[in-house]
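Heads up, one of the protein chains got dropped from this complex, but the rest are sitting where they should.
Up next is chain A:
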Amino acid sequence: MSESILRTAQPPLSRSWRGLATGALGALSGIALLATSAYLITRAAEQPPILYLSIAIVSVRLFALTRAFFRYLERLTSHDAAFRQLAVVRTRLYRRLVRIAPAGLSRTSRGDLLTSVVSDVDALQDLPLRVVQPLVISALSSLLAVAGVFIVSPSGGVVLLVSLVVAFLVTSLVANALATQTERSLAQRRGALGAAVLDTLQNLDVLVAFDAIGAQLARVRSLDDDLRRASLRRASTSGLVAGLVSLLTGVTVIGTVWAGHSAIGHGLSGPEFALVALVPLAVFEVVGSVPVAVLAWRRVAASGARVEAAVPAELAAEIVVDEHDESDVRDDERQGSPAGRPAAPLEFGHPGDLAVRLRGLGARWPGAAHPALSAVDLDLRVGERLVLQGPSGVGKSTLASILVRFLDYSGSYEVAGYEARTLDPESVRATIGLLEQQPYLFDENVRQNLLFARDTATDADLEEILERVGLGEWLRERGGLDARLGERGHWCREGRPSVSRWRGLSCTASRCSCSMSPPPASTPTWQTNCFTTCC
C-alpha cells in the first residue's frame, strides 16, 4: 500500500517489453536504411557487377518496410500496455481514497482537489508512453548503432559514442535547466492571473453590482501584462534544445568524416567510409526525443507528487482507516462472491434499549490546533428522536462524522453495546446512516441514485417515497425515474427544482437512523416529511 502511485504507472517488464523491442527495432531500421543506402550508392559508384549489389539493394528495401512496420507495432503495443496500467493505477488510487475519505482529505477545497487528483492520475499514462519508451529506445538503438559502426571503423565508433554521450547529457541538462527557470518565472504569474480571471467570472454579478468591475479588469490586465512580459523573456529559450541537437548532429558528422578520412585505404573502404560518415545523421534523429522525454518526466513527476500529497499513504492519527481493503477485495475476486455487498448491520434490540451511548467523547480534525468536540455525554434509545442544536462551528457535523466513523474519537462511543473502535467501520455505517449536509448526486438517472441505497426497492417503492418527500410532481414533469441528473446533479441547478429538493431526494435514499442538518432553504412541511420518513 505504501508503494508510490507514480511507481505503479509503469507497466511491469512482462507487459512493456513488446513495445520497447518493436520500438528499438523500428529506430534501428531507420538507421540501417540510411547506412545501407549510403553504402549501396558509394559501392555502386565503383561500378562492380550488379550482382555484388543485390544484398545491399534488398537490405535497403527491407529496412524501408520494417521501419514503418515496427513503428506501427510499437505504437499499438505500448498504448495497450499503458491503458492496461491505467486500470491498475485508478483502482490503486481509489483504494487509497476509500481508506481515508472523507476526513483524510483536505476539508477546505475538496471538490477541486479531487478533480485535480483525477486528472493528475490520468497524466501518469505519460510515464510509460512519453518517458520510459523514448528513453529506452534511444539508448538501445544508439548503443547498437555505435557497436555496428565500431565493427566497420573503430575510430568512427568512438567518435559517435562520445558525441552521443555528450548530446544525451547536454540536451537533457539544458532542457531541464530551461524548464526549471521558465517554471520559476512563470508558474506564480500564471496562477495569479488564473485566480483573478476565475474571481472575475464567478463574481461578475457582484463586481457589477458594487461598481468594482473596472478595478478588477484593470487588475486582470496588469497581471496579464506582467505574465506576457515574463513569457516573452522566456520565449527566446524555446527551440534552443532543438537547435543544439541540430548543431551536435553537424559536429558529429564533421568528426566522423575527419576520423575516417585518415583511415581510408588502411582497412576502410570507400563505401564503408560513406556508411560511417552518414550514420550519425540517422542516429541523431533518435537523440532528439531525449530532451522531450526529460520534459515529460518533469510533468509526470509533478503529477505524481501532487497525487501523493493529496492522498497520503501515511495518515494523521485522527482519521479512521478502513484497513481490510486490498486483501479482501482480492478474496472476493477469488471466491467470486458479489463484491461490495454492504456489511451486516448490528442488532439494536427493542424500543427503549440503549442504541448509542457516548461518554466523555472528544475529537479533533487532522491538523487542527483545538479539539472540535470534547466531553460529550449522550444516551440515545431505540425509537427516540433527538435534535442537536447549537451555533455554527460548535461541532454538530463533527459529531455526525464520529458517529459514522469517518473521524476517530477519544473517550467512549458505544453502539448497540459494543465500543465502536473495536468494530469494523463499515458495519457501524451499516447501522448508523447519515444524511449528509451536501449529499452527492451521481451522474446517473433518478432510479440509480436511489437504488444504491437499497437495491431491492421496486419502482413503485421509489415513486411512493418520492411522493412522500414532495417530489412526486417534479418526477412526473421530468419524465419519471429514467431522468438523468447530469454531472454533479447539474441540471437540478437550472433554477428549478432547487438543490434543497434534491437533498430531499437523497433523504429518501437513506435508511437513516441519524440525519444531519435539515436543508436550510427548505420548507418546514418538507422537513417534517423527511424526518418522519427517515426516522
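Convention: contacts are C-beta pairs under 8 Å (C-beta built on N, C-alpha and C of every residue); 3 or more make two chains touch, one makes a residue touch a chain; residues count from 1.
The definition used in the following text is that contacts and distances are computed from a predicted model.
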Protein name as given in UniProt for the chain not displayed, "ABC-2 type transport system permease protein", "maltose alpha-D-glucosyltransferase", "Thiol reductant ABC exporter subunit CydD" or "AAA+ ATPase domain-containing protein": "Thiol reductant ABC exporter subunit CydD"
Chain not shown: contacting residue from A:V60, A:V131 or A:V446: A:V60
Option touching the unshown chain, where A:L6, A:A44 or A:L354 are the choices: A:A44
Residue of A:L143, A:L173 or A:A215 in touch with the missing chain, whole complex considered: A:A215
Sole residue of A:I264, A:V321, A:L346 or A:L475 that reaches the chain not shown, by the stated touch rule: A:I264
